[in-house]
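The other protein chains are all here in position, but one chain of the complex has been omitted.
Let's look at chain A:
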Amino acid sequence: MAVMEYIDAIRLAMKEEMERDSEVFVLGEDVGVKGGVFTTTKGLYEQFGEERALDTPLAESAIAGVAIGAAMVGMKPIAEMQYSDFMFPATNQIISEAAKIRYRSNNDWTCPLVIRAPIGGGVAGGLYHSQCPESVFFGTPGLKIVAPATAYDAKGLLKAAVRDPDPVIFFENKKCYRMITGDVPDDDYIVPIGKANVLREGTDITVIGYSLPLHYALQAAEELAKEGISAHILDLRTIQPLDREAILEAAAKTGKVLIIHEDNKTGGVGAEVSAIISEELLYDLDAPIKRLCGPDIPAMPFSPPLEKFFMLSKDKVKEAMRQLALF
């Protein structure tokens, strides 16, 4: 067991999977010699050579499309989109190709592909280095989508994604890269795709979310405990397929639900989580379901006060939690 940064856990997962299986390889812009613009793939080129830490031309649709081709003949590519903001040129390849290959061939062909893409703001990235594009891909049958919040989950979910027989989008949070550290076992463990995780047990309110904002919720919960408010926090970890059972269990536990994510509020994952709870548990609730998300404006303006306005924070989450508790 070692304490490491979230980004180190991602790198370790790739290294271990590449050591385990010679058909696993990484491709993308700057992933080879440079080791990635965030250093996520650092050392893979030296250890595995240029073919398995493959610097590609600057063309995202080809990165996805070439990876799909390789995956269809049994390779296990990990395609890196340098920023999720730059993933949109590859959207057709991901949604119309990767997601439908098994279905459209009636199970004859498969696409065991991983697409890694950094999401999220708060890094002075402006409109095109800060986006959370989950809602674009969410709801596409055939895709799995994971978004870890902790270093432990980052390693375990990425390893699970590599071994998954279907295409998985791995949304890693770039603000978490260095900000989040945690215990990460050296051994070969997996975090199963499709399973949520209770981060904190509580009795008054339930917070459901994924990725970075959960850390704000954890900090806020500590402080609110001193005010006598007990928060239950559920990390979805996988946003497609959603862990319905865990969502309903967490919601039923307190009867008061706050859903948080950085992606825009309208059409976000939170809307679906809310709908699941409404369909199954409406009469068990003690308060309307609340959502605290990025506002419905492009994510996110560059100037510091504008960026801060967009981002969730411990204080914003804490206030939303307190209001819900007081309802």
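General observations
Methods note: a contact is a pair of C-beta atoms (placed from the backbone, for glycine too) under 8 Å apart; a residue touches a chain by one contact, two chains touch by 3 or more; residues count from 1.
Criterion: contacts and distances are computed from a predicted model.
Chosen from "2-oxoisovalerate dehydrogenase subunit alpha", "Protein CotJA", "Sugar ABC transporter permease" or "Branched-chain amino acid transport system ATP-binding protein", the protein name that UniProt gives for the omitted chain reads "2-oxoisovalerate dehydrogenase subunit alpha".
Within the whole complex, the absent chain has one touching residue among A:M4, A:V31 or A:A67, and that is A:A67.
Listed residues A:Q47, A:N92, A:T203 or A:T266: the one in touch with the omitted chain is A:N92.
Of the options A:V33, A:A59 or A:L326, the residue whose C-beta touches the omitted chain is A:A59.
Touching the omitted chain from chain A are residues 25, 51-52, 54, 56-57, 59, 61-62, 64-75, 77, 89, 92-93, 96-97, 100-110, 141-142, 144, 165-166, 194, 241, 244.
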